[in-house]
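Here the structure is laid out as structure tokens; the discussion comes afterwards.
The complex appears here without one of its protein chains, the remainder shown in place.
Chain naming follows the written order as A, B, C and D, and within any one chain the residues start at number 1.
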Amino acid sequence: MEEVLFFASAIGALGGALGVIAMRNPFYSVLALIVHLFSLAALFLLLTSAFVAAAQVVVYAGAVMVLYVFVVAYVGGGGESAWEPIPGQRFLAPLLGIALFIELSIAILSSALLALGTQGPEVQPGFGDPAAIGRLLLEKFLLPFEASSILLLLAAVGAIVLASNRREGEAHEH
Amino acid sequence: MSSVLLWTPLAFGIVGLFLPRRIVGWWAVLGTVAALGVAIAIALGFDSGSSGLQYAVEEPWISGLGVDYSLGVDGLNLFLLLLTAVLWVGGTAFAALRERERAKNFYFLMLVAETATLGAFLAQDLLLFVLFFDFMLVPFYFLFGAWGHDRTSEGGISASGATLKMMIYTLIGSLLMLVAAIATGILAADGGHLTFSIAELQQRGLSLGSQQWIFWFFAAAFLVKMPAFLLHGWMPDAYRAAPLPVLVVFSGVLAKVGAYGFLRVVLPVFPDATVEFQEVILVIALASILYGSVMAFTQTNVRLIAGYSSVAQLGFITAGIFALRADGADGAVLQMVNHGLVVAPLFVIVALLAERTGSEDIREMGGMALRAPVLAALFLIVALATLAMPGSSNFVGEFYILNGLFQEKIVFALIAITGVAMSAYYALRLYQQTMHNRKPDGLLSREIGVRDGLVLVPLVLCIVGLALYPQLILERTAPTVAQTVAKVTGGEAPEAKLASMSEKELKELVTGVPAPGVHP
Amino acid sequence: MSATAWAWLVLLFPLLGSLTIALGFKALPAKAAGIIGTAAIGLAFACGIAALISLLGDEPEARHHASSLWDYASVAGLDIKLGIYVDPLSIFMVLIVSGVSTLIHLYSYGYMQSDEGYHRFFSYLNFFVFSMLLLVLAGNFVLLIVGWAFVGFASYALISFWYRRETATRAGMKAFVINVVGDIGLVLAAFLIFRELGSFDYATVFERAPEVFTTNEWTITAICLLLLVGAFAKSAQLPLHTWLPDAMEGPTPVSSLIHAATMVTAGVYLIARTHVLFELAPTAADIAAFVGLATLLVAATMALVMTDLKRAIAYSTMSQIGYMIMGVSIGAYSAGMFHLMTHAFFKALLFMAAGSIIAAMANEQNIDRMGGFGKAMRFTSITFVCGALALAAFPGTSGFFSKDEILAFAEARGGMYLIFTVFGYVGALMTAIYAFRLVFRVLPGKPCPEAQELIDTGHLHHPHGAPVNPATGEEEDTDVGFPGAEHHIAEQSLPMRVAMGVLAFLALFAGFVQVPGVDDVVEKWLEPVFEASALAHIHPSLEADYIGLGVGGVIALAGIGIAYLLYVARPELPGMLERRLRPLHTLFANKWYFDEAIDLLVVRPVLAVARFADRVFERVVVDGLVSGTEGTVRGAGGVVRAVQNGFVRSYALLLIAGFAGLALYFLLSSS
Amino acid sequence: MNIEWFIVLSALLFATGATGILIRRSPLVILLCLELMLNAGNLALVAFSRMVGNGEGQVFAVIVMVIAACEVVVGLGLIVAIFRRRLPLNVDDLRELRG
Partner (left out) sequence: MNFHEPSIDYAGISPLIALTVGLCVVLLSAVFNPFKRSAPLLTMITLAAAAGLLIWHWDDPKTLITGALRLDDLAISISLIAILTAAFCVVLSIREKATEEAGSGEYHALLLGSVLGMVMLAQATNLITFFVALEMLSIPLYILCATNLRREGSLESGLKYLIVGSVGSATLLYGMAFLYGGTGSTNFGGIADGIAQNGLDGDPLILIGIAMAAVGLAFKTSIAPFHQWTPDVYQGAPTPITGFMAVATKAAAFAVFLRFFDVALGSQLDAWQPALAALAAISIVVGNVGALGQDSLKRMLGYSGVAQAGYMLGGVVVLSSSGTSALVFYLAAYAFMNLGAFAVIIARERETIFGDDIRAVRGLGAERPWLAWPLTISMLALAGLPATAGFIGKLYLIEALVEGDYTWLGVMIAIGTMISLAYYLRVVAAMWMSPEEKGAPGATPAIAGASPEADPVDPEAGRRWYLVGPAVLAAAATVFFGIIPQPLVEFASHAGTALFG
């Protein structure tokens, strides 16, 4: 049963990912990513991390992707030409991708870490539920938590700075 | 005292920046004269008997890195300091007699250069030495580049190009030397207390293995600076670019720092490597002698004749040092001073000639002796000294050098001496082509002015004085040199022993062969 | 006052004279310079006499004193003092040098009067005398070398005295460089001596040499050969002689003083001085003797055909020095020195006479254009003849005795040394011929225009344009003090007459100081110097001496006869001979192609190397070293910038590739 | 299901994302590919967190999401600015700076 779920969502995630990079039209890529995200959420659940899964769905599939769709709609996602200006890029890129994957897998599979071959230890029921994560966030990882909030603020400011055109007029004042 | 000598020029230089530009030139001259005064005072107070450091100063500078601010005077650098001081007076005064734009910067840099050079001679801490050795270049970089001559019109390269070439070339060696110096200190300390004091390093000593590569890093720096054969690529362009007053001090002093470095650092600190690579260096030295001489008599540009002749001269000096005999090294030290004293007035004269002929090509000169007999006479003296005419101090220097070489490596001596014959030709050719023969039309031959004379004559008097009494230098140099050489050859020769020795014993010590007729 | 003290004074006066004239060239009036110069040398001569007297005061074997002023350069075991060595030999030389010089100064006083460079000339001349005296008085090899080089320089300065003559400056350079070669020989010899004996001092060296060296051991032979290089260069022996004829570019007094009377005999002095070493190396000594002989003959042949008056005399000088070298090398020390003395007299005289003729010819030196001066310049002609007689060893003249003594000695040594006697006489014959060839070509016969003018008007001035350099034909540049149109005729200037007169007397009669069996002043005087030597005690028997004198006399007369036949009785003969012996004549006339040979073997190769170094090596290798490195670096820079192509994706590519590489490395290094 | 399966999958996703960045030219899609890479990281984190049995990995993942969001926001802001400046939305055409 577990295997089935895993493979199903794995295929979903991978398919989504491939879709992202394969689609000519950015709009479809966004949709593919959403698929990918949902299947990831599923995988998270398999790994008994409910909260992360939830966040994944809410934050990503929810907020971020909507933002994407807006922008795509705004700038108009014309498909890109198939012409490749950089010599060798088209040939090297997949090669590197494969090399990367192989290297990483080797690292994983040849590792002496026995736990990798297990399903992981038995965990007490509360593992990975919002309460547990929340406690961690507020106790051990308070600082990063706060910091990331500030970061969000900065990002927002940045977005305004970049996207708003209110400066256009002012720039000429002085 | 050492510190005073070191910082006087810089102090004057800084003050000079805030003076009206009319008087800044003479202010600079004043500064160099002050420095000369201090140098002379040091020389007078110098105890010629001892081989040790005098006027030593030692303060921690960067304690974290084991670098000390330590200066000192001994037989090796005493007269080089004097030479520096003298030539800077000459060069600066000669410059002060002429107008130039951005005078403040010019004289500031001149004085900075003097401090740097004095520092290189005075430094008794290896890193301090390296620091000054590298720093010397900086002011000259600007002096050559900003006040130099563009040769682009003559198919040459621009002043900035030439000076950049010089800078990179000479720093190649210097930077490697920096690494080598640090390595020396650390390897010698070997976990213990880190110091770069040269005296201390001599005691500690290194393994042959590390000596070998370190030796070459140092050699690279010094040989380029001289410059030695194959490493002289920067010299022609730099010499043609340089403003002459600057060239006076540059070729007079800076080349010597390289040779001095061998005596001060390489021989005592890396004795084993020195012995091992003696022949190699000698070969380079010989190549420099022959190549320099040969080139010197193909050139028609006065600067280059002088330039290549100094390549040859430095070859002699190097050969003398690497004869690894007391007499050779004594000769080398003497010759450093001599060469400085001849090449400097030579360039002053070149400047005067250029002013009169508007050219630096001997093919466009000639016949000037008639209207300028005094100039001709001075030039003649300089030329004869350059070709090491017997009776000149240069001859004594070469005689000692070659004797040392002859007793140690006879074949090298035989080859080297051919350089003497060639030097006779190119030096005399230089004199004849300018002062004798037909005078090209439109060349105005004017007698040397009194003020220029005041610059030139004292320098020539130094030559004459030394010619009469070279012992002045030799006897003060000998003890230190003997000690330095003894470090390499292993034989222990503290000055006490030297002093007590009878003349005949001394001969035995030096020649190695028991002096006949001595039967103890 | 001790002999050494006087000797120091001998050195001092000429030096002072030179400096005073040089420094005061603006203040001093022309005459003053001449007077000071002459006086300085005169004083030196006087001091020489004084030294001689004080030496006579000591026992013969105690007649050598060393004295030094200060340590010149004396560390690390080479102790070189500023020291002199006074003994009969050096004093003998001092007297000849200063004596002859005094007369020549006197001559120059008149001769150079019309010359712009008057001061310069006298200060050079004094400096030369100082150097020469330094050379002979030096107490160690280093100082010897110093003097040696100084005279070399002085001769350079005086040869190129008229320094706007290309020919003069070139000749000067040639002389100087060849002399430097000689100096190098001496320097090397000094090194070798120091290595073996640990000292440069004459006294020490001569004392230790016999103890250290075994006869003909290679080191001592090498030392002597190196010394000979110096000697030959200075004394114009083969093959280092080529500078001497060219040296005639200098003013005539110079030729007579330096290139006839004194400097060129330095080689002879050197061999005599170091005879201790040479006797330890007989091989070297014999080589020297043969070279001397060769020079003697070769030079004589050239002198036979030269048409240039001064050059002809110059070759005769070479040839005469050949005699001396031969003499001192085979051990006839006193004879050699004796000939040196007499030669100094008559050769100086010849040059002076020639000088006054040349002056009258406005520097025309070609004897083909001369003639009739016998009538025009009587005094000159007489002195000229006196000189010629002495040179030709006319019985009774000084040359007669001195030359003969050498040959007699060679004969007395016997064996192989008879060769020297035989060829010595051959040389003597030629000598007589060329000597009188000059006489007959110049003095008698139909007067040439100048001579004619002189006969008619009694004085000379040259209306015909600016003078030209006879060698190249280029117009002389008169303002360097080249003698102008007005000339002083020896006849009319008292100082010149005095000088020539005195020398004429000496040339004729100085021989009588040493007549076999009658008196032997010179030998007696020099005896203490050579007493240690084995050869010095060989003496030709009296009859041998007189036979020799007889033969010599006959040969001399024969030579003069032949000359008369050729140039007076049957003037067409020379031309015929010339055509007959065309190849020989060309060989002689072209100076045996020595210049060409040297040019081919030494000068050209060096210049070729130089050109290669300059045109090829410097450009290709030296600069290549730089530009090569620079090129590589710049090339690398080009690559880096090409990779920096502005495509963000290729940046990412490189980043990931870099990571892949790094990861690969880590995987490989993982356990 | 063994953990290494998850990790290998994440590796695959990571590689895919990387490849995407290298071959796509639209900045929008490139941003998406960045998301892919970050998510791959997240997956690994969560998987490991399960493996070692502590929540730290999950916390990390959560925070990474936040950060990813920030990057997206900024990225999109840039894209809009570029669009405003009437510059082509193709990273290959943005190469005024090079050499």
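Here is the rule we use: contacts are C-beta pairs under 8 Å (C-beta built on N, C-alpha and C of every residue); 3 or more make two chains touch, one makes a residue touch a chain.
The structure presented is a predicted model; accordingly, all values stated were derived computationally and were not measured.
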Among the chains presented, those that the missing one touches: A, B, C, D
Contact partner of the left-out chain, one of B:176, B:306, B:416 or B:448: B:176
Contact footprint on chain D, counting only the chain that is left out: 7, 10, 14, 17-18, 21, 27, 30, 34, 37-38, 40-41, 44-45, 47-49, 51-54, 56-57, 59-60, 63-64, 67, 70-71, 74-75, 77-79, 81-82, 84-85, 87, 91, 94-99
Residues in chain C touching the chain absent from view: 633-634, 636-637, 639-641, 643-644, 646, 648, 651-652, 654-659, 662-663, 665-667, 669-671
Residues in chain B touching the chain absent from view: 61-65, 67, 102, 105, 127, 131-132, 134-135, 137-138, 141-142, 145-146, 158-160, 163-164, 167-168, 171-172, 175-176, 178-179, 182-183, 185-187
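The working rule: only the chains that are shown with their structure count from here on.
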Comparison of A-C and B-C (more C-beta pairs in contact): B-C
Approximate Å spacing (C-alpha centroids) for the pair chain B, chain C: 37
Chain centre separation (chain C, chain D; CA means) in Å: 97
Residues within chain D bordering two or more other chains: 18, 22-23, 25, 92
Touching two or more other chains - residue numbers and ranges from chain B: none
Complex contacts: residues of chain C adjacent to chain A: 645, 647, 649-650, 653, 656-657, 659-660, 663-664, 667, 670
Chain C partner contacts - residues on chain B that touch it in the complex: 165, 169, 230, 232-234, 236, 291, 294-295, 297-299, 325-327, 330, 367, 369-370, 373, 377, 384, 387, 389-391, 395-396, 399-400, 402-403, 406-407, 413-414, 417, 420-422, 424-425, 428-429, 432, 435-439, 469-471, 474-475, 477-478, 481-482, 503-504, 506-511, 513, 515-517
Residues of chain D touching chain C in the complex: 18, 21-23, 25, 91-92, 94-99
